[in-house]
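Complex shown without one protein chain; remaining protein chains in place.
Each chain gets a letter, A, B, C, D and E, in the order it is written, and its residues are counted from 1.
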Amino acid sequence: MVDFLVITAHPDDETAVAGLLLKAKNEGYTTGLVCLTKGESGGFATKEERVKEFNDAGKALGLDFMRILDFPDAGIEVTEEGVQSLIPILRECEARTILTIHPDDYHPDHRAVSALVDRAVFVSGLKKYSTDGRTWHPSQVLFFSLDPKRNAKRPDIVLDISDVEKQWRQVIASYPSQAIEPMLETWARYHGMLGGFALAEGL
Amino acid sequence: MVDFLVITAHPDDETAVAGLLLKAKNEGYTTGLVCLTKGESGGFATKEERVKEFNDAGKALGLDFMRILDFPDAGIEVTEEGVQSLIPILRECEARTILTIHPDDYHPDHRAVSALVDRAVFVSGLKKYSTDGRTWHPSQVLFFSLDPKRNAKRPDIVLDISDVEKQWRQVIASYPSQAIEPMLETWARYHGMLGGFALAEGL
Amino acid sequence: MVDFLVITAHPDDETAVAGLLLKAKNEGYTTGLVCLTKGESGGFATKEERVKEFNDAGKALGLDFMRILDFPDAGIEVTEEGVQSLIPILRECEARTILTIHPDDYHPDHRAVSALVDRAVFVSGLKKYSTDGRTWHPSQVLFFSLDPKRNAKRPDIVLDISDVEKQWRQVIASYPSQAIEPMLETWARYHGMLGGFALAEGL
Amino acid sequence: MVDFLVITAHPDDETAVAGLLLKAKNEGYTTGLVCLTKGESGGFATKEERVKEFNDAGKALGLDFMRILDFPDAGIEVTEEGVQSLIPILRECEARTILTIHPDDYHPDHRAVSALVDRAVFVSGLKKYSTDGRTWHPSQVLFFSLDPKRNAKRPDIVLDISDVEKQWRQVIASYPSQAIEPMLETWARYHGMLGGFALAEGL
Amino acid sequence: MVDFLVITAHPDDETAVAGLLLKAKNEGYTTGLVCLTKGESGGFATKEERVKEFNDAGKALGLDFMRILDFPDAGIEVTEEGVQSLIPILRECEARTILTIHPDDYHPDHRAVSALVDRAVFVSGLKKYSTDGRTWHPSQVLFFSLDPKRNAKRPDIVLDISDVEKQWRQVIASYPSQAIEPMLETWARYHGMLGGFALAEGL
Partner (left out) sequence: MVDFLVITAHPDDETAVAGLLLKAKNEGYTTGLVCLTKGESGGFATKEERVKEFNDAGKALGLDFMRILDFPDAGIEVTEEGVQSLIPILRECEARTILTIHPDDYHPDHRAVSALVDRAVFVSGLKKYSTDGRTWHPSQVLFFSLDPKRNAKRPDIVLDISDVEKQWRQVIASYPSQAIEPMLETWARYHGMLGGFALAEGL
């Protein structure tokens, strides 16, 4: 059973909740990560390099469950097949809390992941999709935003991650090709301002 | 005539739009600043020190009009008298664009300033309050937020201030007692993220 | 008993719901109007001229109840005394539906009327304010906006007034000093667009 | 030090968060309650009866701190004096989390309490108002709604109170004159629907 | 011609507006119901049992028009074919007011029905889709929510159904397999609170 399961579109998307995953792990919860694409359309690195970085980040996060899928980067569609492909993973994990990307995010893939998770979570709770007679529903689905351009609202929940700063920087350092540290630093300091912390993440 | 008139509650509030004032000045517009209190309740400096800092900032901004009033710090009330006291200043400046604090800001003084300006701007346009028969209305009133805790919405307008960074840091340096640079730096980088700039201000 | 009671700030504010009042009257309901000021700060006419226009409009509307008060134009305050002064009128009318100005309207007097009505309607329902032991509450309070500048939302209810156009124009013609017809015409055509009518009013 | 301090307008308002107070107490936190009026305008009971009911409810809640003030029922005003009268209580309690009524509630007294708490919480954190040189701020202020008519949004937080149902019914039973049980039961079942619980409270 | 046409996803969804349909019928209007699936994925009953319950409910509602379609339960897609399949029904009914599920509802099928109706209603009004040269548009489309978890706003319209309580309970009793009465009772009492009624429905 996975207590916190993060579902994303591209390798490095999970850095937006790296602090949450690290804190959960430190407190004894199990954590997992599913990434739908291998990020082959990004332009800063090859597919193989991105998968390697993803695996490095997974180790830095100390994940209990990790999976990278083959949806097309920059072309994720919201289809019944996509929904079906997620259900076995969801049932295998029996995740209590699912975290995925906000449905109003800027990147079309982010919005598609959000919609796929939303539907998969629902139908995985129906008997029709069960292989062993049990139905399964997560307790809650939470959303995080990967950029502030499109989503006009501030986050509802602000999580202080100052106490895991060192580990958090190691996770970010797993993605040298993407040069994401300055953006994540600003993002974390801004979320910190919302709650009176040095560094924070928003949901 | 003042093209851009900023009306605030405390010395240093105007740093939230320092970039805008500097850019306007650089482009040949006239700028002004009215601060309702002398900041005597703040705890980091005496009243005299705060007024001195305010004057230093005004010089760094190159203002054409500058006034500091005697409303009580941490006790600004929205009264008819308060409204009346602003009207002669508004009529003297004939400001085209007025910038004041957002009505949903966290500090009660900030909300009071916003309400006082809102009413003063309206009634100063009525003949009844005119001494020379002319009525006067600004073209627009814009609002800026001094902290993101309470106002759940992101700004509507993002202004790139990267080109005036050096001057902007000088204005901020006029307030050594308030230690505001880290907060303003995070705030400006975050606004920059919203529009794809290094440093920005939001309205 | 008054079925529809309109409470406004200035003579001519009621033209925003003139169609509603005319339709209600035509269908056999009783209608009333309370205006808090005599409009002495407006600049286009004297106090006496404005009261005369108000009375003319009242006749054109066929009102069952009509009252003009002496709150100061451009200076209505939200005070306990103001609330108290409205209660006897509310109890005398026993209005079923009250219509007043939207709390987000642009004019400070409009917002003050809205707040006064909001509080008066509540406390008039408490036994403490009753002189005969009965408590009284209107069935509902509806809000109309007199200008679209400040209130960012469109109306919730759109009322077709095409069938009372002739009477509606007579009401508007009662206010020659205010030159309001072009604005009301645009406003009514716009509201009509929202519901597929020639002319309409919004609440 | 009070971990959870509830500030309300009338005796029985606190029943909206009775479950939260009971759960907090059961988990070892300290709890407190400040009620601004003695409910003398309500019509179902005398002032003395209402104070007695309030004290009974306080015992059923097992409060560590309890205070009932003399603001006028159905006439609470938002004044500087009102703000000042709350500050010594706030500083005495050093409350970590403050719960008060939502600023959009229907009853004018509820909105006034919300505004008074909002301002008192802020200024009590300024040195100017300190008698011993320390400044004090609560960690957070949360809002609860006492009726759903006016506040168009559902609560952000839903708290399962099924496990304290028995105690919760005893608190409610402390107010026989107000006949509030049916309303609170519906309210709690509805909040339960939002989160999948039998009974819940919303914030 | 059908005055009120309800379009839903699953047998029993229409219970959310059963009171409205009963009241409309009692006042002499014609009513209809279209359900897109036979509810075969639900788990509490077979497809045949669900269709039987649907027919029983239809009798209890006294419907003038009733149709159950074969879209897949837990798999309704928003496709051009789906839109086309609804158009002949819409044109046959010539419904004046259409009621369907809110586009923000929790169940993916509910959102799909809402989107299909939204598009079908539009294109059925175009000449291109007409077989007899006439175009057809309903006067309005109203939305009801089947659960409050996801849709953060309260309903805009509250309809008192206390006067048809007995008939309303008979409609609900037509669905013994779904055990929906407790949920509908809480829902109706909550909506009642919004408008001051014993039982109500929200739109």
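In this section, a residue touches a chain if its C-beta (ideal position, glycine included) is under 8 Å from a C-beta of that chain, and two chains touch if they have at least 3 such contacts.
Note that the structure is a prediction, hence the values are computed from the model and not measured.
Peer 1: With touch defined as in the header, list the contact partners of the absent chain among those displayed.
Peer 2: Hidden chain contacts in the full assembly come out as A, C, E.
Peer 1: Which listed residue (C:D147, C:D160 or C:E181) would be found touching the missing chain in the intact complex?
Peer 2: Within the whole complex, the residue contacting the unshown chain is C:D147.
Peer 1: Just the residue numbers, please: which parts of chain A touch the chain that's not shown?
Peer 2: Residues of chain A in touch with the missing chain: 40-43, 73-75, 77, 106-108.
Peer 1: So that we can see where the missing chain sits, which residues of chain E does it touch?
Peer 2: 80, 118-119, 122-123, 126-129, 135
Peer 1: Name every residue on chain C in touch with the hidden partner chain.
Peer 2: Against the left-out chain, chain C lists 147-149, 152-154, 183, 186-187, 189-190, 192-194.
What we mean here is this: only the chains that are shown with their structure count from here on.
Peer 1: Going by the contact rule already set, what residues in chain C reach two or more other chains?
Peer 2: Chain C, residues with two or more chain partners: not present.
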